[in-house]
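Only one protein chain is missing from this complex, and each of the others stays in its spot.
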Amino acid sequence: MTRYILIKILRSLFTLWIVVTAVFFVLRASGDPLYSVFSLGTPEATLDVFRVKWGIDKSMFEQYIIYFGDILRGDFGTSFFDGRQAWDIVMERIPKTLLLGGTTFSLSVIIGVALGAVAALNHGTFWDRGIMTASVASFSMPSYFLALLLILFFSLYLRWLPTAGASTWWHLILPSVTLGLTLSGSIARFTRSAMLEVLRQPYMRTARAKGAPRRRQVIWHALPNAAIPTVTVIGFQLGWLIGGSVVIETVFSWPGAGRLFITAVGVRDFAVVQLFILMVASTVITANLLVDILYGYLDPRISVTGDSK
Amino acid sequence: MKKAIDTNTKAVKPEILMEVRDLVRHFIGPRTSFFGKRKIAHAINGVSFDLYAGETLGLVGESGCGKSTTGQLILNLMEPTSGSVTFLGKDITTLNKQEWRSMRREMQLVFQNPLGALNPRLTIGSQIREPLDIHNVGDADGRNAIVLEMFEAVSLPPHLLERYPHQLSGGQQQRVVIARALIISPKLVVCDESVSALDVSVQAQVVNLLVDLQKKLGLTYLFITHDLSVVRHISNRIAVMYLGRIVELADSETLLENPLHPYTRALISAVPVPDPRARASRATIKGEPPNPFNPPSGCAFNARCPHADDKCRTVLPDFRELAEKHMVACHHAEALVGNQKPNLS
Amino acid sequence: MSNATTSQSSEAQVATDTPLFEIRDLSVVFDTPDGTVQVVDSVDLKVSAGRTLGLVGESGSGKSVTCLAALGLLAARGRVTSGQVMFNGRDLLKISEEEMAKLRGCEVAMVFQDPMVSLNPVKTIGWQISESLCLHQGLSQGGAKKRAIELLDMVGIPNSKNRYGEYPHQFSGGMSQRAMIAMAIACQPKLLIADEPTTALDVTIQAQILELLSDLKKELDMALILITHDLGVIAEAADDVAVMYAGRVVEEAPVLELFDAPLHQYTLGLLSSLPRIDRTVERLSAIEGAAPPPQEFVTGCRFEARCGHCDDTCSGTRPPFTKISATRRVACMHPVKST
Partner (left out) sequence: MSLQHETTPATGQMTPTRQPSLIKRWGLSGEWLVSSALIYIGFVLFVAVFGFLFQPYPHTQTDLFNQLAPPVFMGGSWTNILGTDNLGRDVLSRLIKGVQLSVLIGVIGTAIGAVLGSFLGIVAAHFRGWIEEVLMMLVDVQVSLPFIIFALAVLAFVGNSLTILIIVVGIDGWERYARLSRSMVLSANQKDYVLAVRSLGLSNFKIYHRHVLPNIMGTLIVQATINLPGVILLESTLSFLGLGVQEPMTSLGQILGVGRDYLILAPWIAVAPGMVIFFLTLSIAIVGDWLRDRLDPTLK
């Protein structure tokens, strides 16, 4: 088991390193960032002062070495705009993002798994068809458009819910419903197909032949097996959730890190953008790592000791 | 025809078509610990035999004994770890690509699962024709004529040429696979469990077909199977494998009527005979074959063998010629000579 | 453990007229995208306590489906259209699913073809055996574990205490099948249906499993239905035989009589097309053609197309399942003349 986890961790770190490096060079490919910060007429002499101050007078490779060294020391650079530490800027937005993301994710998983299981157990019936149709519709709907429709109806027409901001719990409803609808639709779909696959297996027939009641067959025989692929898929959905929340935070003016990212991208604020991407990538990679480990735990066939005997 | 070859082998020295010597093939297993060595399984562990032109050699054994691996190795579909395979005077383990191209025509494989051996998206006709296309045999008309002739030889009606594999029954599919293998007139055909997946009534048809074609085309078969009943019917000689080694090799009659290796005896006695009167208190052997990643020292069969002693548990028995043309790898084989076999009568 | 049951065994053997388990006129259809096909056509079978019924037939002959249907284990697309399944005086097709569940795994148990996939991969062997005990005998966790280990011993799994906590993938094929059998006999069923229990196994392991089944049958005084395609296995283990072809039972006989003097042309053909380890024949006498798939089933004799003895009477009407003697029946217009 240790070996299995150790290899996974090494692989994850390597992946993270590639992401950081790739992002560093892709962002630098855009030319001198100073021109987007300062107005056109600024004298070159002034610019040079800032170049030295921000360390962008050196060659690309030197900058990369310095940047990487800084990251290892926990220094993520300063924003070109207000001169504050990028870390501080991003961190003050994280709680709101966690609030939105966490609520959405946990509700979606519960609803999605439940609906998917119901659909599979009632394969081919009204319920199955209904849930699956809703699921396809939910992820065919552009999330920002759904957000606009919800705002139009609940905020502008019915005037029940606020359109933007994050000051009360009421503000949480629309953004998390928008994000969660798509997510749970997709989770429902995966759960259903995983469940159907399991229900087809010969060991389910064994359980029936053994005289296990229907409920027991589902809970004790089908679910633990269906959980294995479903967990993987849910892990992968976390990345989607983060991507989606960037859009949704923008539409609902939710003061989270995603909206910060859109703003930072707009003004080409290197430090903030890099830090945000680094955090997203490490979150997703960690989630996938946890899923891998959980997988080894859920499925005894994964030979965690490296040997079958 | 079997008789004919038997007498042949006694009269003149039979022509050796293929010589297999000390064939070894490893498979590498997972590591045991983080820095631990990977375990090595000797899937094939020093297999040697000769194939005579025009004979059928049956290779029998239980799953995992290495019989299919042997088949793939002598067709060079897999690289041996060591050892040599001499076919038509050349060591085929050392051939380059060009030399292989011509050699491929001489040896063919007939698979266990005929449906899997046929491309689902190509018609039967074009698949049977493919070997001719690959080796540029004749012109277009000539090829079609050969295909038709071959199709007739495996007793399939010509209208099936335009069909797709899934539209045929299992028996018909296997005939198609046989036709494809034989159309470039190979000298050696390896049949890897070729009739095992077929229903009994169809199996008999395909066995008869294989026997007829051998007679007609002068083929040599290496017939790999787990089914001793079929192998008795079709083979001139039989080799029994256990855990990567041949433990006994003899003429079919001799081997089945007077087996000298305890494993061969156990195997024969385990085969259910379709005769309720022969139902005897048979001597079933205990236990299961050992794990190839962790083989026992000495004779691989020692844990299950009723005759095993300390020597068997420490010293690997030689594969030796005990009686005329009867090879066996057992320390105690002498004691079993003349001893009646367990329950066949 | 079988003290209570052995005393009944002699009675059961005598009272063969009232079989423990009897299938009458059972028909099963499958819904497919291309329409409904009938895969089992008016099948009659019976087996008494302490006896082994061998159900033999080629793939697609409907032998497994018959037994699955009888226990209500058909896949969703299969339906029983007619028939009765009498077990201990009750019609299993008429009782509720709940009652059926109580019966399954308790009084009637089943062993399947491929043990490797028929065991739940994420549950330990021990858990799976204990489950039956908890379900049907209301044993406590501890009691079930103790009994499960006894059962593992009984089916010949060495080192049973340790293996109790292992997962199916750690078991070989033969050991898995033993575990399946332990699970099936956990509640001492009156009837055990073994569906090709040895097909996926090597021949030496097959011999062990067959021996185990016949020992257990004697010890627990069960009725055993052994489904197989292998006439060798039938000869080895069955007392009575029913031969199925294309969804119908074509012949029924005690095992000796069947092998000595088969009555149906198909049975005869099957026997003579077998290669045998105990004798050499010049040439196998094969039956021409192949068994029809269910879509091509006809009303008349389904073997007609492959039979050398057919005439006009064979097609059109179904050959009646005629009683030849007290123990033999055959569905053939021109049964084999005994020589």
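Couple of notes before you dig in:
Here the chain labels run A, B and C in written order, and each chain numbers its own residues starting at 1.
Everything that follows uses one rule, which is that contacts are C-beta pairs under 8 Å (C-beta built on N, C-alpha and C of every residue); 3 or more make two chains touch, one makes a residue touch a chain.
This structure is a prediction, so every number in the text was calculated from the model and none was measured.
Considering the full assembly, A:196 is the residue among A:66, A:94, A:111 or A:196 that touches the omitted chain. Considering the whole complex, the residue from B:18, B:57, B:75 or B:327 that touches the absent chain is B:75. Residues 75, 77, 100-101, 104-105, 108-109, 111, 113, 116-122, 130-131, 134-135, 177, 180-181, 184 are the ones on subunit B that touch the missing chain. Residues of subunit A that touch the chain left out of the display are 11, 14-16, 18-19, 22-23, 26-27, 29-30, 123-126, 128-130, 132-133, 136-137, 139-145, 148-149, 151-152, 156, 182-183, 185-186, 189-190, 192-194, 196-197, 233, 236-237, 239-240, 242-244, 246-247, 250-251, 261-262, 265-266, 268, 273, 276-277, 280-281, 284-285, 288.
Just so it is clear, only the chains that are shown with their structure count from here on.
Separating the CA-averaged centres of subunit B and subunit C is a span of 32 Å.
Distance from the subunit A centre to the subunit B centre is 55 Å, each centre being the mean of its Cα atoms. A straight line joining the Cα centres of subunit A and subunit C is 53 Å long.
Within subunit C, not a single residue touches two or more of the remaining chains. Residue positions of subunit A touching 2 or more other chains, listed in rising order: 309. By the touch criterion given at the top, residues 123-124, 201-203, 205-214, 216, 220-221, 224-225, 228, 298-301, 308-309 of subunit A touch subunit C in their complex. For subunit C in complex with subunit A, the residues that touch the partner chain are 71, 73, 76, 97-98, 101-106, 109-110, 112, 114, 117-123, 131-132, 135-136, 167, 169-170, 180, 183. Per the touch definition, subunit B reaches subunit C in the complex via residues 62-63, 169-172, 199-205, 207-208, 211, 226-230, 232-234, 253, 256, 266-279, 282, 284-286, 288-289, 344-345.
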